[in-house]
Structures are given as C-alpha cells and as structure tokens.
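A single protein chain has been removed from this complex, and every other one stays in its place.
In this document, chain identifiers A, B and C correspond to the written order of the chains, with residue numbering beginning at 1 in each.
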Amino acid sequence: MELAMIGLGRMGANMAQRLVQGGHVVSGYDPGEAAREAAAANGIAPKSSLAELVASLPAPRVLWMMVPAGAIVDDTLAQLLPLLAPGDVVIDGGNSMYKDTQRRAAMMASHQLGYVDCGTSGGIWGLAEGYSLMVGGEAALVQRLRPLFETLAPAADKGWGHVGPVGAGHFTKMVHNGIEYGMMQAYAEGFSILQHKQEFALDLPQVADIWRDGSVVRSWLLDRTTDALKDNPTLEGIAPYVEDSGEGRWTVAEAIELDVPAPVITLSLMERLRSRDKDSFADKLLAAMRNAFGGHRITRQ
Amino acid sequence: MELAMIGLGRMGANMAQRLVQGGHVVSGYDPGEAAREAAAANGIAPKSSLAELVASLPAPRVLWMMVPAGAIVDDTLAQLLPLLAPGDVVIDGGNSMYKDTQRRAAMMASHQLGYVDCGTSGGIWGLAEGYSLMVGGEAALVQRLRPLFETLAPAADKGWGHVGPVGAGHFTKMVHNGIEYGMMQAYAEGFSILQHKQEFALDLPQVADIWRDGSVVRSWLLDRTTDALKDNPTLEGIAPYVEDSGEGRWTVAEAIELDVPAPVITLSLMERLRSRDKDSFADKLLAAMRNAFGGHRITRQ
Amino acid sequence: MELAMIGLGRMGANMAQRLVQGGHVVSGYDPGEAAREAAAANGIAPKSSLAELVASLPAPRVLWMMVPAGAIVDDTLAQLLPLLAPGDVVIDGGNSMYKDTQRRAAMMASHQLGYVDCGTSGGIWGLAEGYSLMVGGEAALVQRLRPLFETLAPAADKGWGHVGPVGAGHFTKMVHNGIEYGMMQAYAEGFSILQHKQEFALDLPQVADIWRDGSVVRSWLLDRTTDALKDNPTLEGIAPYVEDSGEGRWTVAEAIELDVPAPVITLSLMERLRSRDKDSFADKLLAAMRNAFGGHRITRQ
Partner (left out) sequence: MELAMIGLGRMGANMAQRLVQGGHVVSGYDPGEAAREAAAANGIAPKSSLAELVASLPAPRVLWMMVPAGAIVDDTLAQLLPLLAPGDVVIDGGNSMYKDTQRRAAMMASHQLGYVDCGTSGGIWGLAEGYSLMVGGEAALVQRLRPLFETLAPAADKGWGHVGPVGAGHFTKMVHNGIEYGMMQAYAEGFSILQHKQEFALDLPQVADIWRDGSVVRSWLLDRTTDALKDNPTLEGIAPYVEDSGEGRWTVAEAIELDVPAPVITLSLMERLRSRDKDSFADKLLAAMRNAFGGHRITRQ
C-alpha cells in the first residue's frame, strides 16, 4: 500500500522502515530535519510539510500518526483537516487516551474522514521482531488497512487483531501497559531481594538467564532484564528514578471508574512516583510524628 | 504496692514516676548510673544490681520489666531466676513478641514464678496522661497487680483491661502498633498531598488544627501531628527516614499466618522500609528495563 | 444571621438545627415534604420552592447548599441564578469536587454573586458536637459568614478556618476523607487480626474500649468503632460490603496528578471496591492460570 507516516521519532521511523521492508510505499513527515534525513536513508520519502505529505498521496489517502499523545495529536488533526478529502483515513498508532480517540473519531466522522486507533507495543525491538497491534475502528476501514497490520505485526496472522470499535485499540493498549507496570515491578522487587541477600552472593545475570528457559516467569521482559543485568550487573551509574508516561495513570483511573480493584497495577505506578520523590514530605512527617508522640530520635539532614 | 522497676529508660522511668505519684513504693534498677540517679530524683529508690533490687523487696515480690524487646528480656530473666522465690511475679511491660512471652511464661511457671504481660501504649505522654494497658496472664495474678494498672492507666477504670491469657496482652499491643502504622501513614500521605497542592498555599498547621475539633479524623495522633507541624511547618532539617521497631513486622507476619489480609498495615511497613532505601536497586532496574525495551532515557547518578 | 438552607437531608437538617440553636434565623427548602415538615418541627421555616425561599430572605442573601455532590449542585445553581441579586452569596457545604467548585465560583462571580465552599466533617454527630469546617473563598465573604461558622463549629474559635481561595475548602475536605479511608482501613484490618486469633478469644469491644484512653491509636473514629462493636460484637447480619462516595477516588486521582505517592489511601479505596466485587474475575483467572501451568486444582462454584 501507499501511506504516509507522520512523526519519525523512535517509534514512527522504525515502523515506517518495517513497512518499507514489507513492500509498502511510505512517505514521511517530521518537524525535525534530522529525523527526515534519517528516514530518507531507510527508503522513506521525506516531505517537508504536512501539506506536501498529503498532496503526494493518492486518494483515498492513508496517514499513520506516531506522535506523542495529547495536544500534538489534536494539533496534527487540525492541520490535516483542511488538507484531507472524504474517504481518507488517519490511524493513530500512538499512546492516546481512548476517550480522546473517541472524541477525535467523532470529529473526523463529521467530515467523512475515517479514524482508526492502533495500540502499538514492541518498543525499539518492533522493527526487527514486529509489533503487537490492537486495532479499533470500523470493520471496513480495518479491512482496508489490513496489509499494513500484517506487515507491522510479527507475522501476517499473529500479533495483531481488530479488537473493537474505535477507542478499543487504545483502551486495550492502555491496559497492556498497566500490566507491563505490574510485571516490571514484580521483577524489580524480586531481583532486589536477590541482590540484598549477601549471604548467597548471587550472580543476578546468571539467575535471570537461568529463568529464561523453562521457568514459569520466563518472558520477553525477562529477556530484556537479562540484557540489562548482563550489560551492567550492579546497575552502576543508573539513578533510582523511574518515569511513567500516562498509560499507567489512565489504567488506574479506569479501574476505579469501573469499580475494578487493581491494587498491584496501581501500586506499581505509585512506586514510580515514589522513586522520584527524593525528599518525601510524608516520610519527614512520619519521623516528626514518631518523635512527637514517642520521643523517637529524628534523623537530621 | 511495693514493686521494682527493671529498666529506667524513657518508658520505665516515666512509669515508675507515675507509680510513685500514685502512692506506690518503687525501687528501680538500670545498668546506667545516670538513669538511676534521674530515677532517684523522682522518688524511685535506686539499686545498683538486680540482686540488690530483688533482695530489697518483700515477698511475694513484684518486678516490672521495661527493657528492650528480645535477648535482653531473656538475659534479665536468666539473671533473676536464681534470685526469685516461688510466688514472685514478673511483669513484662515492654514490646516483646507474644510467642516469646508464652515461652517465657512457661519457663517461669516451671519455677512457680508468675509472669504477666502488659502491652503498654502512650509514649512519652503516658506519665502525664496515663497509659493504655493490655494485660495478659492468669486472673489471680492480674487481680493481685490491679492497683498498679489502676495507677498507670488514665483512670482506675479506664484504659486498661485483662484481655486474656499470658501473651494476649503483647499480642493485642502488637496489633495496636500495626494499626498505628496505618493511621500514621494515612495522615502522612494526606498532609503530603495538601503540601504539594501549591495552588492553594495551604497552611498545614492550621488545617491540622481545624481537624482537631469536630472532624471525623480527629485523634490523639492528629494532636501530636499538629504539635509537630506547628513546631516546624516545613519539616525543615528532618530526614525522610522512618524507623520501625518490630511490632509492625510481627503484625504482618501474624496476619499472613492467620490468612487475614492486612494490606494497608503491611504497606505502611513497606513504606518505612522504602524510606530507608535511598539507592533502590528495584528502581534502578526499572529504569534499566525501560531503557532496554523501549529506549527510554536513563537518569544518571 | 438570617439564612436559607437548601437541602434538608441528614446533614442539612442537622446543620440548620444547630444554626437555629445558635440563634440564627433559618429558612429551608427540600423537595421532600417530609424533610420540610421535620425541619419545621426544629424551628426552621420551611419554604415550598427555591423561589419562595429566595424571596423570603433579606438582601444581601445568604444561602447554604447541602445537596448531593454532582449534577444536583449545578441544577440548583441554575435554578437560583435568575432568583438572586448581585451581592448574594451561596455556600456549598457539601462534598463537591473542588474543580467543580472553582468552575461554579467563576460562573457565579460573572453574575456578581459570591460563592464560598465549606468542607464539612462530623457526620451525624455534628449536630451535638459541632462540625469541622474547612472554608474556601474570598476573605471578605468568609468574614461576612463568620457567625455561621462559629455556630456550626464545636466552638467559636475551634474546628473551623478559612484555608484558602474558593475550592481550597473542598480540596482540604477531600484529602480529609482520603485520610479517613486509610484510618478506617487500618482499624478494620487490626480488629480483623484480633478477631481471627481464636487462641486468645479476645473481647473486641473490650480491647477497643481499653484503647480509647491513653493509647496512641485513640481517636474519635475509635470511639465510634467501640460503639459499633459494643452494639454488635460479632457484626452479625452486616454484609461485608463497603460503599465509597467520591472523595476517596478524587484524592487518589489528585495524588497521582500531583505525583505524590499515596499508597495507603489508594489501597483503602481499592479494598472498598474489592468488598463489592463478589465474583472477582481476577481471582477466577488466577485460579485458572494456576491450573493451566501447574495443574493446581480449581475450586468449582
């Protein structure tokens, strides 16, 4: 198929490249010149503006957005709107909040424009291994875009699916990331216990490696954890500072909205907040309270 | 009554003093000379050894131990054993693990010695306000010691009770402390949220004070929290470092042993561990994992 | 002062009554006739419509809303708007979300109408004991309403305060309730551990009572817990089903928005969701997973 990729960052550039490798004709736009040049080197036809990008596509057009979730998606759609024609379709492959996606799809539909959401998992490994794609939208649109999904996925019939109406893709991806937070935290706690058991002087990369074959906890995340531990067994120089990027928060909010207890996913998010709270007011107050009622010594800083 | 206080630290000295004020005749022993001298100034007859202490008491003797939980209790009992006579009774008013108490009571009983456990709450405020006392042991022994409990408690008929067989007092006090951990953590988190809401520039000591009268969250711990916040509204100079002292851990272990979920008490303990884990291996590994699978930037240290 | 109470439910009726007892002239409106009649019996002049209520008040008018949070507040304000005149002030004493309060205050201000939020704690005990009031709004307005706060609070100078701009009162009350969730959960877990320790056959009402005097965990909530346990020591006939009413959820959302870890408050909310999830899909899936990988037996239902 012929399509345009909007956003040639880490994810967009890799996905465009995988599409090119799969025989698709891909043009691309990114505000950064370096990103456009890098894409060009990988067979993606760079365009210097959205207008140019849209103009270069045959109708009905297919445009795939890989831009950061939030206002940039709305801005991009606002810029695209006057450039597109009825029948064109835009795919949001980023980590948008599913309610935003539903709102945007309704707006697009009012202009006879198609809108499909594609929750995309796989990180920087997706280029080589293929991406897991959770697709939401109208069946006819999803069918039209099928060749793209078949190329981006690990195999034509594996790792992707049409999961429901528009928004369902991003919803599913959101929960996927919530699970990811919980799994990561479980591994992190486990390896931390192993690391603190000085009596056994365990070799963490070795343990991780042993678990990769045959164990109940084997996983792709464990493979990556093994890489990380082999690369830097003591994690020297790495700050205990963990970012989060929205989808964990939304999963927690959604769980509460649905009255579904999700304590482990929630706590995994809280642990990330905690990692960044280096001068915890709560902990200071606890220390002050212990002193106030029990005379317990306060550690000074 | 006439009795001996073994251990004249913060808790023991105050309790001995409250007993003296209540008309009891109290002698005391502590390995520290300064502690003995301070006690003497408060009307407690200091003795320079356990032998001297025991020898000075009329039979049947009453000895109240206020020493740190653990081996020191066993050591003290081992030293007392050859000095005591059948019918004497020892009260453990400290924070001993209730299973240790049961073991010690059995040992004492085999020598015709009485053993009573008294979970004691009230901190440094107990001297003035009275202590809450959870007493375990044989009914006849508890009855014999009743005048002491009536003096130590806030009132003769308030704040103390015979809760069950030996061990039950320490068990009840252990759970009391588990609850205390949870309450403290709830306040600490709440004030931390208030403190971070810069938009409202809330005056935390004022808010705490407002809550002290009429609110659902009013409590003695809130009174102490108000003191702490008035004394140091920004908690300047206080390290976010929170100790724990055993009873929270035992409460968690007991909950699990009884198959009783106690997530909030447990998490309150975990938060204290977390406050002391300044270079968290788990957080470092999470950061390394995010980098390994998603190419997310690592913060360096 | 003269004022109108809008909403004569459990909270509104009690507060109106306390204001009457404090010498204020109070008229009241409630859509329910029974509520109006009950209020009349307590010295509140009942009005059969908002129009009649507003018409009966001297300008500048003071109206206190005690209605359920959410759309009813907006509806009430929409009905009041054409009836009010510049200089009138409406107080929202309910559990509104503080962002709604900020939005409503801006709307009211655009009509030269004052808007004050008053977070109100105290439950059904407030009538007798006074309420804890967290007031947000412009200083001049709060000053004008001062006699009301002084009457509603436990004492003229206790249990109430002007904590910040409009919204700050509801924000502070929201966090108050978050803390309340955590404290309640801590007590509930603790008593559950005590209840499961059959070996000691503890008398829970007795233990609660002992803790009420002198202990570190004494509190007004513990007093109420003692009442509940004395009334029904085995909690016979009470379903393990716990409602929540919005403020806990908002506290969690706010904590996450502010990047403040609040694990215990959050988990306390989750436990309430859990209490209502009687056929947990998560638990079923865990059982199914254990069977699928380990052949572990599934309990059938």
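One rule holds in what follows: a residue touches a chain if its C-beta (ideal position, glycine included) is under 8 Å from a C-beta of that chain, and two chains touch if they have at least 3 such contacts.
Because the structure is a prediction, the values reported are computed rather than measured.
Across the complete structure, the visible chains that the omitted chain touches are A, B, C. Set against the missing chain, the residues A:G9, A:P60, A:P147 or A:P165 yield one that touches it, A:P165.
Shown as candidates are A:A39, A:I91 or A:V175; the residue that touches the absent chain is A:V175.
Within the set C:Y29, C:F191 or C:W250, the residue that contacts the chain not displayed is C:F191. In the complete complex, the hidden chain is touched by one of A:G190, A:P233 or A:G246, namely A:G190. Residues of subunit B that touch the chain left out of view are 216, 249, 252-253, 256, 259-263, 266-267, 269-271, 273-274, 276-277, 280, 282, 293-294.
Although one chain is hidden here, its contacts on subunit C can still be listed: residues 10, 123-125, 184-185, 187-189, 191-192, 195-196, 220-221, 224-225, 227-229, 231-232, 235, 237-243, 263, 267, 271-272, 274-275, 279-296, 298-301.
Where subunit A meets the missing chain, the touching residues are 121-123, 126, 129-134, 136, 153-155, 158-161, 163-165, 167-168, 171-172, 175-183, 185-187, 189-190, 192-194, 196-197, 200-203, 206-207, 209-222, 251, 254-255, 258-265, 267-268, 271.
Everything below uses one rule, namely that only the chains that are shown with their structure count from here on.
A simple rule picks the central chain: find each chain's mean C-alpha point, then take the one closest to the mean of all protein C-alpha atoms, which gives C.
To overlay subunit A on subunit C by their CA atoms, one rotates by 180 degrees, a value rounded to a multiple of 5.
Homomeric contact subunit A/subunit B: same residue numbering on both sides for over half of the interface positions.
For this pair, subunit B with subunit C, the centres built from the Cα atoms lie 33 Å apart. Centroids built from CA atoms put subunit C at 39 Å from subunit A.
With centres defined as mean CA coordinates, subunit B is found 48 Å away from subunit A.
Shown for subunit B are the residues in touch with two or more other chains, namely 123, 185, 187, 189, 192, 196, 220-221, 263, 267, 271.
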